[in-house]
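Shown here: the complex without one of its protein chains, the others still in place.
Showing subunit A:
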Amino acid sequence: MSELTLTVMRLGFLAVLWLFVIVAVQVIRSDLFGTRVTQRGSRRGGSGDTRTQQARQGAAPPHQRQQQQQGAGRQRRGSPTKLVVSEGTLTGTTVALHGQTITLGRAHDSTIVLDDDYASSRHARIYPDRDGQWIVEDLGSTNGTYLDRTRLTTPIPIPLGAPIRIGKTVIELRK
């Protein structure tokens, strides 16, 4: 093999190796310039891309309207299959519902460990009753658990999609 070919291959290999590194860095560029930072507590207050924010806003109707209708709220048929955290630091966390009791609180052995200043260590639990209806019960928390705007005093069935509020965290049951 001639000396020239080997030199070209040697430099070519280094070039290709660096090209790979540069391409890899280009791939993660989106992390630096395309992030959306959401402040805890103010869900709409993020300083990110306004278009996506509006799109999200459009998709999620304001909660006030929902609350006015709460009294006459009609419950959807069908049982929920998952529990979704829709607001707070854990936004996006989902837990599949398989008939197990779900505990919520700051205690580390909770099913959903809340990192929320307003949550108690054993805040609330969500469990199915004999008919498979999911029930939420407040476990004597300091700041209370809210189903829509009403503070829970007794165990109460959860309508599908109704927001359960614990501090700044909002949890919903979805199909």
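Definition applied: contacts are C-beta pairs under 8 Å (C-beta built on N, C-alpha and C of every residue); 3 or more make two chains touch, one makes a residue touch a chain; residues count from 1.
Just so we're on the same page, contacts and distances are computed from a predicted model.
Protein name for the hidden chain, per its UniProt entry and selected from "ABC transporter permease", "3-isopropylmalate dehydratase small subunit", "Septum site-determining protein MinD" or "FtsW/RodA/SpoVE family cell cycle protein": "FtsW/RodA/SpoVE family cell cycle protein". Contact residues of subunit A toward the unshown chain are 1, 5-7, 9-14, 16-18, 20-21, 23-25, 27-28, 30-31, 34-40, 48-49, 52, 56, 59-61, 65-66, 69, 72-76, 84, 86, 89-94, 108, 113, 115, 159-161, 172, 174-175.
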